[in-house]
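Reviewing the structure listed below.
All protein chains but one are shown at their positions in the complex.
Moving on to chain A:
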Amino acid sequence: MDTLLQLAIGNLLSPMVLFFALGVTAGWLKSDLAIPEAISKGLSLYLMLAIGFKGGVELASNGVAGAVAVALVLALALSFCLPLLAYALLRAATRLDIPNAAAVAAHYGSVSIVTFVAATGFLGYRAIPYEGYVVAMLALMETPAIVTGLLLARRSNAAGPTASRAPFLSREVAREVFLSGGVVLLGGSFAIGWITGDKGMAVMAPAIVDPFKAVLAVFLLDMGLLVGRRLHDFRAVGWPVVAFGLYMPLIGAMIGLLAAHAIGLSLGGMTLVAVLAASASYIVVPAAMRLSLPQANPAIYIPLSLAVTFPFNLIVGIPLYYAGAQWLVAL
């Protein structure tokens, strides 16, 4: 069993994290290095397809219906409930007003697919297996938090002038959330992997297994560039809120670890559920918040989830949550 320090250094010196660091540095220094938008979209589609397909195949060969159902219920519960905790912390410890606190809370109940993919890369590096249906948990955790966030905002500003005008979860928001390209591809590949099983894997493996880690490294270079360019936005966010972006993932991960342990997931599965509970959305939730809660300021919630929590989870969080899972398994 590696020590925490060895894990942290091993993670820090992986190509994934080093490419990410290169991107952050280049972005921060305003280098003109850029990955063309179409390519970066393509890379992210590739990653979703690969992760969904592998999860589906894994489920087809090792799925136990009861355990899967319990895990999916846990995923929904985490996504619905984490924003309540996040909201309470934000209202107590920061000066964010109700719409902003509710919007930020929704981000922290939802998940970052890239963080999850990076965590599977971390596990793959160490040849640690995980339950395939954790991918389905990922897909389920994206949206419930949005509902909780909007309820939190609505409950307390019924008197506000704009409150009644925006319909709650309009058709437009529902489409944005349930039919966003990422969700459709992830869910669809998961289903195809599940239907075709090992035979399907034999067809897809040359494209989605070996190149996966290298593609992930290139994608993280791109993410680093985005984060680096957003580092200048910190001042608008304020230190108490930045601090929230660092301690909330720790609290979420702890809850995730304990819950995953309670339902009997493996070391890899526990690590991934901790990562899910710790991560914050920066694609689907911001889009939904702009449509349904326009009073909340995107210059707060996007830098917070993208430039604070995402790098924290990638660099410190993943090895830390893995160490926590190892500790729980050894108990």
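Methods note: a contact is a pair of C-beta atoms (placed from the backbone, for glycine too) under 8 Å apart; a residue touches a chain by one contact, two chains touch by 3 or more; residues count from 1.
Criterion: contacts and distances are computed from a predicted model.
> Could you check which of "ABC transporter ATP-binding protein", "Dihydroorotate dehydrogenase electron transfer subunit", "Ethanolamine ammonia-lyase small subunit" or "Nitrogen regulatory protein P-II" matches the UniProt name for the chain that's left out?
"Nitrogen regulatory protein P-II"
> Any idea which of A:51, A:201, A:306 or A:320 touches the chain not displayed?
Hidden-chain contact among the options goes to A:306.
> For the full complex, which residue in A:4, A:45, A:85 or A:226 touches the chain that was left out?
The single option touching the absent chain is A:226.
> Given the full complex, what residues of chain A touch the hidden partner chain?
Missing-chain contacts on chain A: residues 37, 40-41, 162, 165, 172, 226, 282-284, 286-287, 290-291, 294-295, 298-299, 302, 306.
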